[in-house]
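Okay, structure first, notes after.
Here the complex is missing one protein chain, while the rest keep their positions.
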Amino acid sequence: MPQLGFVLQWVVKALAVVLAITILNFFLIRLAPGDPAVVMAGEAGAADQQFLDQVRRDFGLDQPLAVQLATYVKNVLTLDLGQSFRTGRPVADMIFERLPATLLLTGTAYVFALIVGPLLGAIAAMRPRSVFDSLLMVVALVFYATPIFWVGLLLILVFSVQLGWLPPFGMQSMIPVKGALASTLDVIRHLILPAVTLGLFYIAVYVRLTRASMLETATLDYVKTARAKGLPEWRVATAHILRTALIPIITFAGLQAGHLVGGAIVVETVFAWPGIGRLAFDALFQRDYNLLLGVFLISALMVVFFNMVTDIVLRIADPRIAGRA
Amino acid sequence: MRRRTTMGLMGRLAAVVFALVLAGAGAARAEPQQGGTLNSTLWPEPPGIVIGIHLNAPTLLPSSKIFEGLLTYDFALSPQPMLAESWEVSEDGLTYTFKLRQGVKWHDGEDFNAEDVVYSLTKFIPEVHPRSRPTFARTKVTAPDDHTVVLTLEEPYGPLIRSFDVIGAPIVPEHVYNGSDIRENPANRAPIGTGPFKFSEWASGEYIHLVRNDAYWLDGRPYLDEIYYRFIPDSASRALALETDQVHLATQNDIELVDVARLAAMPHLEMTTKGWEWGAPISWLEMNLRREPFNDVRFRKAVMHALNREFIRDSIFFGLAAIPTGPIHSSSPFYTDDVPTYEYDPEKAKALLDEMGLEAGADGVRAKIGLLGLPYGELWDRLSQYIRQALGEVGVEVTIETSDVAGWGSRISNWDVDMSTTYLTTLSDPALGVARSYITENQRKGVLFTNTSGYSNPEVDRLFAEAASEPNEDKRRELYHQVQKIVADEVALAWLVELQWPTIHSAKLKNVVRNGLGPNDNFAEAYFEE
Partner (left out) sequence: MEFLKRFAENRGAVAGAIALALIVVMAITAPLIVPIDPMSTRGRPLLPPGGEFAFGTDMLGRDVLAGIVHGARISLMIGLISTVIAAAIGVSVGAVAGFFGGWIDDLLVRITEFFQTIPSFIFAILLVAIMTPGLTSIVTAIAVVTWPPIARLARSEFLGLRRREFVEAAVLSGVSRFRIIVSEVLPNAVSPLIVMGSLMIATAILTESALSFLGLGDPNRISWGYMIGAARTVFRQAWWLSVFPGLAIAITVLAINLVGEGLNDALNPHLKGRVRIQT
């Protein structure tokens, strides 16, 4: 059962990575200057010694570091991510509340980019150095080079402030609209600008990657053979070139998927999108250790998970890899 | 002298009429109308909504609609009846007797009585309320009957009469909390109070929903049917929500100060800076007096002369600030402006530095110091930038140090800093909110919001102590005037601005800011005009 072995190997690897990340972050965050008890005191507008002691006791901050770490790791293994220092609520709850928003935003941008990017790139590659190709490559390069938050601000300026077509911030109207269809449309309207902002960057990457990959494949011998056999150009492009050229795209897409949570942090800030990236940023500034550790853990899990998915997809797309493993 | 305040039905009626007159011409003409949904912003999402267990600004706003105190305070911070219908303070200042309102019910239908007050002041507050704990540690609380509560003191304590508002001393139900672990009580997520609005729902990440308390003790109140406190994480979206009338109320720092004038000018919105008298926030530049050159008063005076506080008020706080003269906020009944003042005069600053022997070197630099800015966002970053620039012009090279909230708090409380910016609420009485930053006894390393600058003057200590235990208001005022003169002359802190938090609300929403608690009032009288 080679498949079973493969899965087992992955599970062991994933566990090791997650454990390592948990330990790393645990220490990193505690190296930082600043005492979470003092932050909470600031939030509460009061700080007598009794309050500080209370907070430290409540969250086990008075325990030795090793004990805190052991407790944390043990809890993580039992899927208990602890309580947020600031709100006292379970960390897992807070993350899972925010996760859908982030997945909606990044997923939309990602899928959109994965469809549009390779398509445009492939068209460009079929007519290298044509006007379309040159123009597309310039545009892609420009978006690749432009800070994503700046693109977001410009889009808000044009489409929300000047034209008033789309809402600039948030995920839904302040007063929720009634009805399933209306509220879905409401979310979609809010989704467009942030998803396009994020999507433009991804598209730029995929366009360039696809074009380069296809041009490289096109010079390979078996493609030349296919052409020599007189197959129509579109058959050559789709059946022979694209299939091979997809491999680096899949690899890259897999890597990207894992980083979706972290990648959206800037866009979520610009558009006040109520997702997990924003949560992580706030948690950091409030020294909400448990919450931050939770966000990191989830992000790392996603990376590990998508790496595995990528591997599986690659085995299907490219039998040579399966043979090698 | 024996003061006595009672308010019967007629008195209450008169108060309502008076409030309506105060609320402006429009309100006075129209009869308040029943009904309507108030949408307010609230940010950040609070950690909890029971005042006392949490004291964060976003906790107070919804919680003050659910819970009530024995008293409330008008704009001049004079006590007004709330759950206590009347009260007496004995001449020696040692006995406070409260007559409680009758017929008040908790949201779960139980009767409110003296036991609840005794429990709140002797168990609940000492256990959870860090700010009021020391105040009520001085008192002994008894209930001679179901509707009378008596507080006795060992020695007079001036600020006590200003300590009974819903924020300083919320009254919680004894039958719900007694015998339980207060912090873990399930009622903390669905609180039960006596206020005009009842808790309905907390949709995490979205809103807190309050509904009308039909059994409220004041007939016909509240006018509003429900209140939604909506969590809107971005200030620009909050502004947009006000603009488009999706929310009707925003306050404190909900709206970036740069945006306030634009919103205030809109015909469908109104803006006021009143209603934060109980908090009276002052921002200052704190210098570590344990270090050179800050231990030299001439340096501190030079700093005051080098800063153009009009520029700070106008260009950084966009006019939503006033220039303070000393440690006590100008809205306080104990304030005086008869103190040494420091006008913007860089030449004078340079002269003072010369006098100290801090001559400019070849590069024009006289001294190099660090500045730890308050990490509360862009406004405070700009303030640090300005201070760096202004002091640079008189030859003091400032390096801005940044930090997150945690690092900022640790460094200030551990005295590990040259200069820092901050703001602090000076509260309803100088003994509660002002003395803590100046008296020697309150230099407590590791604890934030204490005397972290290291200022120490035995005369100031004596005056603050005397004023706190002086029952006579006029004498207290005299003592605080003396304190202000000394402290301002010694520039214990470089006071920058009195913050004037704006409250922006829909023009149709009336009776929003009615007293010194402003948006933290219970909103029993707020209503929408057609």
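By written order: A and B. Residues from 1 in each chain.
By definition in this document, a contact is a pair of C-beta atoms (placed from the backbone, for glycine too) under 8 Å apart; a residue touches a chain by one contact, two chains touch by 3 or more.
Just so we're clear, the structure is a prediction, and the values are computed from it rather than from any experiment.
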item	value
Sole contact to the chain not displayed, among B:Pro130, B:Gly373, B:Gly395 or B:Gly409	B:Gly373
Contact with the hidden chain (one of A:Leu157, A:Ala182 or A:Ile316)	A:Leu157
Given B:Gln33, B:Gln102, B:Ser180 or B:Gln389, the one touching the chain that is not displayed	B:Gln389
Sites on chain A contacted by the missing partner chain, in the whole complex	17, 20-21, 24-25, 28-29, 31-33, 128, 141-142, 144-150, 153-154, 156-157, 161, 205, 208-209, 211-213, 215-216, 252, 255-256, 258-259, 261-263, 265-266, 269-270, 277, 280-281, 284-285, 292, 295-296, 299-300, 303-304, 307
Where the unshown chain meets chain B, residue by residue	235-236, 256, 258-259, 262, 315-316, 373, 377-378, 381-382, 384-386, 388-389, 392, 399-404, 407
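The working rule: only the chains that are shown with their structure count from here on.
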item	value
Centroid spacing, where centroids are CA-atom means, of chain A and chain B in whole angstrom	41
Parts of chain A lying in touch with chain B, wherever the complex brings them together	32-36, 38-39, 41-52, 86-89, 93-94, 97-98, 167-170, 173-175, 272, 274, 278, 282, 284-287
Touching residues on chain B, where the partner in the complex is chain A	39, 44-45, 47-48, 54-57, 130-131, 133-134, 204-205, 230, 232-234, 236-237, 240-241, 246-247, 375, 403-411, 413, 425, 444, 446-450
